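One protein chain is absent from this view; the other protein chains keep their places.
For chain A:
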Amino acid sequence: MADQNRTRTQRGPVTLVLRFVVIAYVFVLVIWPVSVVVQRTFAPLNGQEGGFGAFVARLSDPAVVYAFSLTGTITFWAVLINTVFGVGVSLLLVRYRFPGRRVLSVLVDLPMSVSPVVVGLALVLAYSTGSGWFGESLASIGINVIFSTPGLIMATAFISLPFVIREVVPVLEEIGTESEQAALSLGASGWQTFWRITLPSIRSAVLYGVVLSIARALGEFGAVKIVSQGAAFNGETATLLIQNRYGNFDESTAYAAAFVLVVAAVLAIVVVNLIRKPEGST
């Protein structure tokens, strides 16, 4: 593939100009700003000391630890729900025909383009104890959704809903049903067929979707901001902490927490590329 590309490339001045423009654009927009954040994380800032020790000290602040563990809990549940739901819905969409199938497929894509703020507002209007449709009845059985962890999990699950489905559906379409049919005709149960035949063939697509979901869930901000109290030790997730600290002139901690999320994001991209690469080369 690379050889083919090389013979095809005409290295005229136009090619060089385009290459330069593209690199300059990406550098000014992404690479340079990200490198400044990394530099600020470890440099002395506003009279506070720099270096790795200070960075670790900022991250071991109990409020920061609380924020990251809350983010971890929310991410775990939201991604778990989305993975099970996503694989199930993908199977339904690809393997079965039923009325409303197309509506369902459009509906699961919707969270991709709904504003996070709208997601937050929607959950508040449906489930908040004061003004939500089901708030009172849920409160009467002791469940608070808004301003507590279930609301945060729901907001995060909403935002990261389509990722697993979008990765698994095309793979399911491509592998077809022949092996599954064969397994079934040889006496395997539906469940065995799923575990032994279907799941192994969609494994990397599921993994890919899960990594994307984790990256999205870790960094969710807008929807979470609206359904959370957002105060330290009270619903303050990692992203909310960054905003609060930045606003309260504690930029060093904001940068330290942001750096952790940058590393997580870059890690997710690298993992995704590693998963994608072997598939592309076969």
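What we mean here is this: a contact is a pair of C-beta atoms (placed from the backbone, for glycine too) under 8 Å apart; a residue touches a chain by one contact, two chains touch by 3 or more; residues count from 1.
To be clear about the criterion, contacts and distances are computed from a predicted model.
Note on the omitted subunit: UniProt lists it as "Sulfate transport system permease protein CysT", one of the names in "Cytochrome P450", "NADH-quinone oxidoreductase subunit K", "Succinate dehydrogenase" or "Sulfate transport system permease protein CysT". Residue-wise, the contact with the chain that is not shown comes from A:M154, picked out of A:I74, A:M154 or A:V210. The chain that is not drawn here is touched, among residues A:V30, A:V56, A:A182 or A:L199, by A:V30. Residues of chain A that touch the chain left out of view are 2, 5-6, 8-9, 14-15, 18-19, 21-23, 25-26, 29-34, 36-37, 40, 85, 88-89, 91-92, 95-99, 102, 104-127, 131-133, 154, 157-158, 161, 190, 215, 218-222, 225-226, 239, 242-243, 246, 254-255, 258, 261-262, 265-266, 268-270, 272-273.
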